[in-house]
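Can you read through this structure? Questions will come right after.
One protein chain is absent from this view; the other protein chains keep their places.
Showing chain A:
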Amino acid sequence: MSLHRLAFRLRPTVTRVRSLHSSGFVQQQEAVAVEPEPESLSVFRTHEKDPACHSDKHVGQFYTLSSAHVRPLFPDSLPWRYQQQMKTFNETCIMVRQPALEVISYLKKADYSQPALRYVFYGLKGTGKTMSLCHTLHFCYTQGWLVLHVPDAHLWVKNCKELLPSSYKSSRFDQPLQATTWLRNFKITNEPFLSKIKLKERYVWTKRESTEAGSSLGELVDQGISRIKSSSDVVGAVMKELRLQSGQPGADFRLAVAVDGVNALWGRSTIKKGDKTAVDPEELTLVYNLRKLMKNDWSGGAVITTLSQTGSLYHPKSAYLPQDLLGERGFDNMDPFIPVSVPNYSEKEFESCYLYYMDRNWLQHPQSRTAEGKKELIFLCNMNPSMFERLCGHL
């Protein structure tokens, strides 16, 4: 701690010397009109790798996630275009933005003996809701929480290749493929917790197979991965166990439930039963169990969600507000929640993103590096993060 304070005191003197000698940096800083960040070498990057230490002065800057964190935290759950960017640039950088900082500050100050708080990121298409969720999740992971991440709830209510009638309740349907993929990712993310958490109840799968109370969570998850037919019920059991145990005085973990596209849970689905009638999401085991986690009747953790129109079914493109996307049922279920609006880039954030792409050699067109080219880019993308990324892709 004292070393950290010492470093803070020493750094301003170092950068003052730097700005005297390297006039290039001074010009860059003047052009951006941002006061020089004492702990970074460039204006758009910060060396602060711990999300817990991010604060308002880091807004607009990119921080690098270490690969030791990225592989377990996000096993194939980041957006596809971002994954490609990670592969091309050979690094994982997320921009520190106001909505994520807000939620992180609430998470730091919340009282975990009270029922879980629900945070909902909402905004227009492509403004960075999923990335804010990932930033918040990284914070939870570095703080040692148990992360329960559903990368896209829409994938559970559409394009289902295998639909089995549930063995537990005859009116419900199982989705073995989605359940097994989720269990595998859950296992990779929460390796240290699997042996620590013990089950409180006994689960019977078939006449000969059962998981006893007192066995570890890891065994339950392995049971689900190896026996595909009962994997959806295993998912339900895992969620139930974690929900029951997280608030208890004996538990030494905090539960972070992160769902992207939470409006899928209360929407409609395109899955058809054998007789061509549509399946209500309530009749799907996975959705039914996840809905129970969304309620605020458990404590010792937080629920962080995102609304998404992009993968949603039967919602117009113009819908982005919680009332429109969640619908009546969804809103009543989620109420009360903390809505966090995710806007387009501000001037400073756009500047930072532009400099980052320049640094990574991504903006190759000679005209895109001029002032008029930049004005044209701003005009074409209207400060929307995903539009800007797509535009820079081919320039």
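Note that contacts are C-beta pairs under 8 Å (C-beta built on N, C-alpha and C of every residue); 3 or more make two chains touch, one makes a residue touch a chain; residues count from 1.
Criterion: contacts and distances are computed from a predicted model.
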The complex's invisible chain, by UniProt name, from "Proteasome subunit beta", "Myotubularin related protein 11", "Small ribosomal subunit protein uS7m" or "AP-1 complex subunit sigma-2": "Small ribosomal subunit protein uS7m"
Hidden partner chain, touching residue among A:66, A:84, A:210 or A:382: A:84
Contacting the left-out chain in the complete assembly, out of A:226, A:270, A:364 or A:382: A:364
Positions on chain A contacted by the hidden chain, ascending: 84, 87-90, 360-362, 364-368, 370, 372-373, 376, 393-395
